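Okay, so here's the structure we're looking at.
A protein chain is absent from this complex, but the other protein chains hold their places.
First chain written, first letter: the chains are A, B, C and D, and each begins at residue 1.
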Amino acid sequence: MNWDRRAFVKFAVGAVVGLNASPLVPKLMDDVAIWTQNWSWVPDPETGAVAFAKSINPATQTGVKARLVKARLSGQRVIRVEGDPEHPLSQGGVLAADAAAPQQSYYQAMRVDAPMVRKEGVRGRVAAEEAVQKVAAKLKALAQAGKASQVAIIADDPFSVTGEMLMRLAAAYGTPNLVFMPSAKQTLALAGGLMFGQGDIGFDLANATYTVSFGTPLLEGFGAPVAVRKAFAAWRKDPMHRATLVQVEPRSSVTASQADLWLACKPGTEGVLAYAMANLMIQAGKVDSAAANAAGFEQFKALLAGEYSLEKASQASGVPADKIKAVAEGFMKAPKAVAVCGPGNSGDPGRLFDFMAVLALNAVKGNLGKPGGLVLRQGVAWKALGGPLDLPGAPRLDGGGKRIMGSYSAYDLAAAALKGQPYPLEALIVVGCNPAFAGPQAKVMRQLIDNTPFVACVSEFMDETAELADVVLPKASFLECWGDCATPYGAAQSFYGVHQPLVSALPQTKSAGDWLLAVAKLLGGKAAEALPFAEAKEALAARAEGLGGLEDLAAKGYWMQEKPAYGFSFKTPSGRLELAPSALGKPAAPAAGVAPSKERPLLMAGIPSLRTGAGGAPMSPYQVKILDEITLAHKDQLVVEINPQTAHAMHLGEGDMVEIASAAGKINARLHLYHGAAPGMVFVPVGLGHTAFGMYLKNKGANFFEAVEVAADPGSGLPQWALTPVSIAKAGGVSHV
Amino acid sequence: MLPFVFEWQWDIGHGVFMGLFYLALTIVSLGVVAALAMTFYDLYSGKEVHEEGHGHEDPWADYSYAHDKADRGEYA
Amino acid sequence: MATHGKKQDNRSPADWWLFVLGFVLFAAVGFWATPAILYAEKPQPFQFSHKLHMEQVGEGCQSCHAFREDGSYTGIPSLEKCKECHGEEPMGETPEEKVFSKDYVAKNKPIPWQVYSKQPPCVFFSHAAHVANAGLECASCHGDHGDTEKLRTYEYNRLTGYSRDIWGWSLIPLDGPPKRMKMDDCAKCHRDNGVRDACFVCHK
Amino acid sequence: MSSSASEMRFGMVIDVDKCTGCGACSVACMSENNVGVLPDETDKIRSITWLRVYQIDNGQPYPNTQIAFFPRPCQHCAGSQGHHTPCVSVCPATATDRDPKTGIVSQIPTRCIGCRYCVAACPYHARYFNWYDVPWPEGMDKPLSPFVAPRMRGVVEKCTFCFHRYQRAQNKAFTSGEAMGEMDYQTACTEACPSGAITFGDLNNPEHKVHELKKSPYAFRLLERLHTDTAVYYVSAREWVRRQADNYLSGEKLAKVQAGGGH
Partner (left out) sequence: MDDSKFWPKGTTRCKPVHFGLWMLFCLALAGWALVSAFLCLYKGLNQTNMNDYFAFGVWIVVDLAIIALGAGAFFTGFMNYVLRREELKNIINAAVIIGFICYSGAIMMLGIDIGQPIRGWFGFWHANVHSMLTEVMFCITTYLIVLIVEFVPLILENRQINKVPDLHFFAHNLHTIMIVFAATGTFLSFFHQGSLGGMYGVLYARPFAARGGVLIWPWTFFLFILSAIAAGPSFTTSIVMITEIVTGKKLTTHKVKMLMAKVSGSLLLFYLVLKIADTLYWAFVQTPAMGLSPSVYYQAPYGTWLLIAELGIGGVLPCILLLSPQVRESYWILLLAMLLNCFGVTMNRFVMTIQSLAVPVLPFEKFYAYLPTWQEWGISAGVIAYGFIIFSLAYRYLPVFPQETKLNPTTD
């Protein structure tokens, strides 16, 4: 049989037809298409029983409910952090930071997953015992050498159980240098103390019908943001007749836009407007009895009539007189009106003068202790962890002792320690915060860390501070450990939230309290006695006894004062309202404000936003994703806002790459012309510009705090960085139209 | 495109669309099959293959297209 | 046909068998070889007799595969469910149970069963709708799996990764579940029962 | 638009005067529906956010500038006057379909061939194409929900009004026997919003809150003039916000096009 070409063609045709007669082709086509639906690099999350558990997110003070899936093979995991509808403050709402919390705690590259010790400059993972042993040995050596006071501890929240344990450890160990990040709570306590003798004050926003907010981002980061928004929702329940909100600040922010009236004042003049309104009310004879016979009322009245008349205030603040008058009248007539003061737009603790002016306005209105006004909080009835300990005698590095009522400043501590007065620093311990990035002391703190022989850091994330530290102890996230957080700023009722471990923490991570106890045990002596607990949960249980025991507190997730305590009592030296506080001898008066100079013609301020995250905690990938192009532009450039006229005058256009320089430092950014920005100012988002945290966050934008200039507030002594004079210049780079 | 697929409900849209489509497909396939049939017929009826025996310029010239007016010498 | 001209003789009738040979050979490859290559096997962690268990449990399938009160379905029982009866000491003498008690119950390690009817990730199959609402029998989709002595070998499609039970026993849509469980089979059963559905009823 | 008894029409009423653009709804939506994150999300017209919060302003110079926010989920259009839903009518492979029983437009990523015709057809830019294979670095795939299938590259995805929550509510109804209540099926963004600006429910059901809220004189819909008949109503007492919802010739007054199905 001759096997020639024609035969082969016949065989080949037969083969092809035969193959197509079999289901091979349709089967392969179908299966290949199904293969594209089941690629191995697309995850297939395992299903399981759904369960819920209550918790609280200390960073945002929102009462949350975690949705858990108990999977058969891969165990329990958190898939959602949702709002807790039964929570009186949050009533089911969450913030972007809460909803993105699961990512934050699960994403490995961001977390510190094992204790690390730096040996000869190289940081390596070590066992927990070795790390704690290293810290304890160093502290013991310092104590024996009598240099106990040359140890500084920086933490974030003085009211949490960790905060209290740190106070006891510092006192027992013998160092006065325990510093917490400055917050508006301290300024409010100071102002309240001076005028009422009461520090624990809240604003009953839910019941107010007329609210005037002076220079604070009421809807963008004031107090427990979700609680405030629930009050805001109550005001706007019926679109036809709504409670009035007046915002007083230089920039058309979110709060200013949602407010019914916005007083666009010159930067730093909010307090002046409060006094002017008070003055109008006094002129109109509408003065509450408590204010009328307050200590120094005549002196106060004379000062207001003289310095803060309508024309003077309007001239100083740039707000038209009729607008000030209208708001003053509205404030006078409204049955339940309240004036609100709080943290500044740059996250600063606020100026004492502004706070006292606002409290004075409330006093003149007479809404102290009334529904919809200023209320005293009962204070959380938790039990102290142990007997009182005597404070060490040595002077504090940040000069805290001299100032009234012991205010804290990490900036002053770092500056003083660098100069070596009164003494150099031997060891620095950072617990649960990121001072090398977040806060005005960022630059100074980095220098301090370099010059301090020993730096230990208890941190959840491998953040900027942890990367510079010698010893890093991995802190568990709020979903993985026991912990608590106290009353948010400005809340009308005192509150105490507890979070419990919902997910098995990374093997080596522990809560900050556990690490402190481990160090205290090794230190022994007074330190061990000051913290007689086996684990942090025990300390929490001790604290929770005053609130009905930890078990049902954890189940409920919080303790809260039922309703605001109306009625007001004064504990001032004179026993009555002191408009001219005895400690000052005269009514509060503003010091010289921050003024732009010739070579630094603009004033820089921060843009408060719930999207760019709170404080040092890193933004989770989802939060970075919802930043729009007027915050983080293409190729990760920070976007700053400027008024079109100001930009035009300086020959700058939309999208220009600029360099913003102040005395303290400079940042690069892209310019965005925004009509709502006050002339003569530049507004910079806060919370971007991390140099750590892996691919989702690293090198995105620039850090506002690099260019911030810090000055102590004359009144409260707290660091003040609301406004910084800066120069702005084109920084090359093509402008992307 | 086949009636036993999941969400198939007959409606005029399907009728018109699939009708025209299958019509076109059948016409084309019938055309090809017809050509194949004619080829087999030619092969087995022993028709001669007119190779390049004579170098006629126009390959169609020797095929008697009754209707093909073109090759009656009207080149421009 | 009459022979015409010289072409006829060099075409020997034997030519056609080559075509048939090619056809048969490759049709065989298509029908037999591809399933053999396409499907592979995975061993179960250890043998399990449904029959033995069905004799001892109270409410049949529901005693291990049950509904949760939020309407979701447990599917394959977790180790805790097994532990309701089994302890670290084997109850019977079968070697499988020794493996189970020693390697899994003692070490509290979840059992990595190969699930015959595991649906693709894009499918939302609601047992509540089919068992609680429509009152279907388990066997109508799972066949006689409930009374088997031994677990049959688990076969899966190398290309798609899905169990052969749901998409691979027969191509033609004639025999429905449990032999063939592609989308069209589910759709056919829905259509026969007059259930007009939207995509999201079964997809997620 | 006629609606028989069994036909539900799930929709939303979003109070723009309560929305402060905090993005909690957007993040809650992404966390609920397994939306991934790319290393660089600054290219906003390639970033997949099922619910995007647009910032708008009244264009006034200082000091009368005001900004507001439009949270924009998929509008689940019904289409009217002979037109189908804009995206459903164009999909060649029926990967997207509008369920008349619930009024929800479904999107099945495993059937989508990625031709992106629906992305071009949608005037609200509510449809997103997976230009990248989403990276799931170490640990990031743990908080994924098992109730929504993660998507692969090359397919379109969009807001589904959290239909998996309808499925779970349906399961509960089947086993417990009671019918599905208003609160049994709520979307993730509705629950997350701290100001309670978003309300979700069946527009055709008088007991549901949205049924009343959409009748407010301040209610309006996006691009009403295109007759897409959307299921998402917006409410604002500010006239300049309402004017931003549609295209108007300079002289045209707002009242010309009334919201709430006045066509």
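Heads up, the rule we're going with is that a residue touches a chain if its C-beta (ideal position, glycine included) is under 8 Å from a C-beta of that chain, and two chains touch if they have at least 3 such contacts.
Quick caveat, the model's predicted, so the values are computed rather than measured.
Novice: Tell me the shown chains the invisible chain touches, ordered by label.
Specialist: So, spelled out: the chain left out of view touches A, B, D.
Novice: Contacts of chain D with the missing chain: which residues?
Specialist: Missing-chain contacts on chain D: residues 43, 45-46, 54, 56, 70, 77, 83-84, 86, 89-95, 111-117, 119-125, 127-133, 153-156, 222-223, 225-228, 244-249, 252.
Novice: Against the chain that's been left off, what residues of chain A make contact? List them.
Specialist: Contact residues on chain A toward the absent chain are 29, 32-33, 35-36.
Novice: Contact with the hidden chain only, please: which chain B residues?
Specialist: Residues 1-2, 5-7, 13-14, 17-18, 20-21, 24-25, 27-28, 31-32, 34-36, 38-39, 42-43, 47, 49, 51-52, 55, 57-60, 63, 68-70, 75-76 of chain B touch the chain that is not shown.
Everything below uses one rule, namely that only the chains that are shown with their structure count from here on.
Novice: Taking each chain's centre as the mean of its CA atoms, how far is chain C from chain D in angstrom?
Specialist: Using C-alpha averages as centres, the distance is 38 Å.
Novice: Report the inter-chain centroid distance for chain A and chain B in whole angstrom, where each centroid is the mean of the CA atoms.
Specialist: Taking the average C-alpha coordinate of chain A and of chain B, the gap between them is 79 Å.
Novice: Please set out, as single numbers or ranges, the residues of chain D touching at least two other chains.
Specialist: Within chain D, the residues that touch at least two other chains are 97, 110, 147, 149-150.
Novice: Show the residues in chain A shared as contacts by 2 or more other chains, in ascending order.
Specialist: 37, 44, 47
Novice: Taking the touch rule as given, give the residues of chain C at its contact with chain A in the complex, in rising order.
Specialist: Contact set of chain C toward chain A: 14-16, 18-31, 34, 38, 68, 70, 72, 74-76, 78-79, 110, 112, 120-122, 157, 159-162, 167, 171.
Novice: Over in the complex, which chain D residues touch chain A? Could you list them?
Specialist: 15, 17-18, 20-24, 26-28, 30-32, 34, 37, 39-44, 47, 49, 53, 55, 57, 59-63, 65-68, 110, 133-134, 136-147, 149-152, 154, 188, 191-197, 216, 218, 235, 237
Novice: Taking the complex as given, what residues does chain A use to touch chain D?
Specialist: 36-37, 39, 41-48, 69, 71, 77-83, 90, 92-96, 98-100, 102-103, 106-109, 111, 219-220, 225-226, 229-230, 232-233, 236, 239, 242, 252, 254-258, 262, 264, 609-611, 621-630, 632-636, 643-645, 674-679, 694-696
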